[in-house]
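Missing here is one protein chain; the remaining ones are kept as they sit in the complex.
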């Protein structure tokens, strides 16, 4: 399987390069770009996993989230440069609901098929729940509602103010988890069944690549993703017209699935190994990073772009994110999962997918 | 008391039959039909309780919910046939808020007057909470919001897609509770104080009727309900005009109370006996069945009717259901109840009742 992804990358990326010079049709370029990004994401996932084994589950989860979101951040910056504010907001939405419902849901479901009941850290679950409500229910809803009585200038000022507060709180949260209250989170990791598995399991815990090689591969893959993303963004308009897909559907479903393939793969793998703490950290941690860091950072970056991006989603996008957050919280707050809870999350994703398709 | 209901049925049903041939006034027919349905529901409740004692609290709760909702399903199909889509959606709403706030609230309140603190299964409470959020906050909200940017055709397609997913998840949930994770739910039933009461209590646990007699009575009563319902539906228009009641008020409050009388009675009785697991299963289990099975089934059934029913409630209906679900979850998630929590639920029901009255 790993070899397949490597081959995909070594064939796909050069083809994208060729196609961008020879102006191949949008459909071919769209498929090439998507496949290449998924291949690159898989390789980034392997490199991140190697790093994660060295650095423990928490830092590992953070690394996974960061490099998974690096892909998204890059695609988004190129989209902003092309003036596609709508697609950026849509792909942020897609990333949030994709991670919370699809990635976490499939992790719970597939993990639950193998293990009757899986546990993850209650401390983490509560920390995540609090921040999900902060980011999505407070910080995203306020500009949506309040901007209705404002001009464009007020909306941008409000968005910038909120973005600064969100980034500051995100950094404070890292300080809290990794410095002042490290013990509470680390202590709870002891319950992680993967770690308590004894020496017998430590065989499969060997990192595939060394630390140096992992970092080098991550950097190269990130550069390649940036290049492919720029080409991908320029196909959106044609593709939408050809398939009858709205900008919203492309952003929420297609870009989000392609952009999150890496998290997706690692979360599922970890769930299968019954390392639910890592799965949850990848899925929910990635969501929090998108909502509290990537989204506000893009608002600030857009100040230097021709078209500025307010922190104002469309109503369907916002409602999808809020309901996804509430469902995820309700299902994960007890620190336990099973296949049916996973299926419930996936069913919610399908409902939203149908909704965005018909919109 | 039981004799009273039996007499009501044996006098009421023939009178409805007579009235339907002799074209009695709407007011008389409305009262006769309501009283007969309540009587029939009470008999169905006794039959279901006899079955429940034989089959244990979980299957018993499912039986209660199913036969309680059979009444509703029948009334709704006749209403759809009469083209009264608005009343069907209203009575679904009424059933949800009636079960969550009135039935559960009165159970908590009356049970709490006798017992200082009552417990029910935490596993059940969390399972219910997750599905309430799925059904009401996700599956009902998405078509409401997303249909605003769609034509009628798209709305129906979206409704059908969501309905299929809901029914599939509902069946998967039964499989989960009754097959793959039976132990977790059954295990928690051991804490049910009714069962731990020892041999002294087993006297009142004798089923009133045999299994065969119970099933026969259920079938006959269901047929009678169907007949009476058809007559009831045709009085709505006149009654609304006479009392100044809106279609919404009739559907949400009157039809829901009449249609849920059976659940109502059994849930209260069980709460009084401190069998809170059964009470909660009747009230919340019935709500979940209405939301995840009856409502989507009616959407599918309506495809064969002259007027199709989308899964789109009015805004007040949807808001009432969402807030009712959130309040119920918040109050029941700890697996404990007392009289004040019950009163809080009932107060919320009164507020909504006043709202629908003045609407």
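A and B are the chain letters, set down in written order, and residue numbers restart from 1 in every chain.
Going forward, contacts are C-beta pairs under 8 Å (C-beta built on N, C-alpha and C of every residue); 3 or more make two chains touch, one makes a residue touch a chain.
In this text, all values refer to a predicted model and were calculated from it rather than measured experimentally.
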Q.
For the chain left out of this view, which of A:19, A:173 or A:207 touches it?
A. A:173
Q. Who touches the missing chain here, A:141, A:226 or A:269?
A. A:141
Q) What is the set of chain B residues that contact the non-displayed chain in the whole complex? A) 116-117, 315-316, 319-320, 323-324, 326-327, 330-331, 334, 338-341, 343-344, 347-348, 350-352, 354-356, 358-359
Q. For chain A, which residues touch the unseen chain?
A. 126, 129-131, 133-134, 137-139, 141-143, 145-146, 148-150, 154, 157-158, 161-162, 165-166, 168-169, 172-173, 176, 180-181, 184, 329
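Operating definition for what follows: only the chains that are shown with their structure count from here on.
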Q | chain A and chain B, separation of their C-alpha mean positions in angstrom | A | 40
